[in-house]
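Missing here is one protein chain; the remaining ones are kept as they sit in the complex.
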Amino acid sequence: MSTQYIALREACYEANMQLPALGLVIFTFGNVSVADRKNKMFAIKPSGVPYAELTPEKMVIVDFEGNTIDGKLRPSSDTLTHAVLYKHWEHPGAIVHTHSTYATAWAQAQRDIPLYGTTHADHTIADIPCAPPMEDNMIKGNYEEATAHQIINCFMERGLDPVNLEMMLVGNHAPFCWGKDAGKAVYNAAVLENIAQLAWLTEQINPKAPRLKEALVNKHFERKHGPGSYYGQ
Amino acid sequence: MSTQYIALREACYEANMQLPALGLVIFTFGNVSVADRKNKMFAIKPSGVPYAELTPEKMVIVDFEGNTIDGKLRPSSDTLTHAVLYKHWEHPGAIVHTHSTYATAWAQAQRDIPLYGTTHADHTIADIPCAPPMEDNMIKGNYEEATAHQIINCFMERGLDPVNLEMMLVGNHAPFCWGKDAGKAVYNAAVLENIAQLAWLTEQINPKAPRLKEALVNKHFERKHGPGSYYGQ
Amino acid sequence: MSTQYIALREACYEANMQLPALGLVIFTFGNVSVADRKNKMFAIKPSGVPYAELTPEKMVIVDFEGNTIDGKLRPSSDTLTHAVLYKHWEHPGAIVHTHSTYATAWAQAQRDIPLYGTTHADHTIADIPCAPPMEDNMIKGNYEEATAHQIINCFMERGLDPVNLEMMLVGNHAPFCWGKDAGKAVYNAAVLENIAQLAWLTEQINPKAPRLKEALVNKHFERKHGPGSYYGQ
Partner (left out) sequence: MSTQYIALREACYEANMQLPALGLVIFTFGNVSVADRKNKMFAIKPSGVPYAELTPEKMVIVDFEGNTIDGKLRPSSDTLTHAVLYKHWEHPGAIVHTHSTYATAWAQAQRDIPLYGTTHADHTIADIPCAPPMEDNMIKGNYEEATAHQIINCFMERGLDPVNLEMMLVGNHAPFCWGKDAGKAVYNAAVLENIAQLAWLTEQINPKAPRLKEALVNKHFERKHGPGSYYGQ
């Protein structure tokens, strides 16, 4: 095993271990990849290995075509989805896939998560999109590659920018999130789960709850993002 | 107490202790048995003993007719259900019974759990069956034996194979799960609880949520099972 | 402070500390008393003291008329409710009052908890009764004494026996449970919370879920109680 990928493997290991710590996965239901964009490669969780048995050394190094470059184990079965997303989008430095409870329930319900409050608007001004289930011929072909195209097409058709909206749902399946680095991507996965729970409860308490008004949407997002932002240090 | 059952008792003890650790039981609401199929016997939790007081030595050794072979304590009151399942089905190496919250709620609601997403399809292509409550004469006879027959009949009538579908609900009662070994059986009990929670939330979010389309059902199950599987190491 | 009540105080302290450990209370929202029936007295939690600050010495000794016999602190504001229940009912050796989430929600909803499954039937064959809110003149008089009479009257009017049914809801308020000793009373409080959560979820999943059929009600209760019981050691 080559020693040149130590830092990348370490970052990927740390990010994967955050998922059970944040209550976002049970058993092996999720994975994080962390990219070295300059060299067009990423580290990713090995397939089917429980989090308690992970070590940095077990992370698998894969290029943006999905070929394994270094590592003794088979990479996550979702590896091609990660590879295609890195290849088509310039922004993500890390990608997180979980089956976290509330976000997955919205995906199974095949509904976008409406923007109901400022917790949501602090992170994005869009409803969280739920890509429709794939056509049967895409499913029967290379499914994981097709999953990435389903995500990419969903963003294109709706005019969404993966730089400003770093979380989404694959219909019937579960969420995918990303970010400029591993910390941000994992953070987004936890925020999405929180937003998904809040939106479910909001509709329970008031089935006619209105979407957040435009002025508040813009204000909260601008507090945290863009030239006039004044949140954080 | 004979020393020949040490390994079987140890495996059974470890599996039982997983139930409270995974949040699947409170107090004494559940039990795991682990079989030595060659010798047609199994170890099972003693009846009514809290998990915190369990030790490997307290596990009771029982044959497939339900007779206690070794052990100082009375076996679980559900012992005959386990015995009959081992006798009629060749596959299970371990059986788990819990009253885990979401799965038990579906059992009380007397509904099958619909296959709404890939989390479910990763484990089985069938809805999780809920066997109907027993006829009164079965209840008044040997109730635990009858419970096993209720499970077996449910699978026969629906053409389900306990090798491919390792989890189900006894109507009005609670779930039973199994697997080739103790680890798999306990895993299935935790997965069923997760699937049950997801399906409940899915219907909350979209009462008209459709069942997962056939192509996705097959794809996800084939990723993890059968000759073309490519999940895990 | 007299040394003759050491064992009683210790038992009461241990039982009170179980409430936060089992997730049944936050802050000071609950209390346990433990009786010395022979001497017609009980130990009870002091009023408004957080669980983290409790010690056995802080438990207050009170007689069945509600008079403080020993202790430096003021007893729970619910003390008279406990005293009247001990005086009118011969069975309870301990009483538990919590505001546990799901049981309290049923109390606020002013509904009995229907018997939907065997988890419930393992403990009682009755729906969990919800006593109606008190008449205004009872509220304005000695409220805590009246609360006990509300509980006692509820059992009398419905022909319920506090020996066989050790848990109930005071409408608009919260649950009261009891048992022959502190361990059983606290156990009942946790079981009630579990039953309350299951019943809520059952109705969510199937608004037309039927009550458990009579034959199953009787079978499950008889497994655990009475001359033919075969559960436990």
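Which chain is which? They are A, B and C, in the order written, and residues in each are numbered from 1.
Everything below uses one rule, namely that contacts are C-beta pairs under 8 Å (C-beta built on N, C-alpha and C of every residue); 3 or more make two chains touch, one makes a residue touch a chain.
Because the structure is predicted, anything quoted here is derived from the model rather than measured.
Counted over the whole complex, the shown chains touched by the missing one are A, C. Screening A:7, A:163 or A:201 for touch with the missing chain picks out A:201.
Here the missing chain is touched by one residue of C:22, C:109 or C:125, and it is C:109. Considering A:75, A:117 or A:162, the position touching the chain not shown turns out to be A:117 (whole complex). Within the complete assembly, residues 116-119, 187, 190-191, 194, 197-199, 201-202, 204-206, 209-210, 212-213, 215-216, 219, 223, 230-233 of subunit A touch the chain that is not shown.
For subunit C, the residues touching the absent chain in the complete assembly are 26-27, 29, 46-49, 73-74, 77, 99, 101-102, 104-111, 133-134, 136, 139-140, 143, 172-174, 200, 203-204.
To be clear about the criterion, only the chains that are shown with their structure count from here on.
When every chain is reduced to the mean of its CA atoms, the largest separation from subunit A belongs to C.
Under half of the residue numbers found at the subunit A and subunit B interface occur in both copies, marking it as a different-residue contact. Of all chains shown, the one whose average CA position lies nearest the global CA mean is B. A separation of 46 Å divides the Cα centre of subunit A from that of subunit C. The distance from the centre of subunit A to the centre of subunit B, with each centre set as the mean of the Cα atoms, comes to 33 Å.
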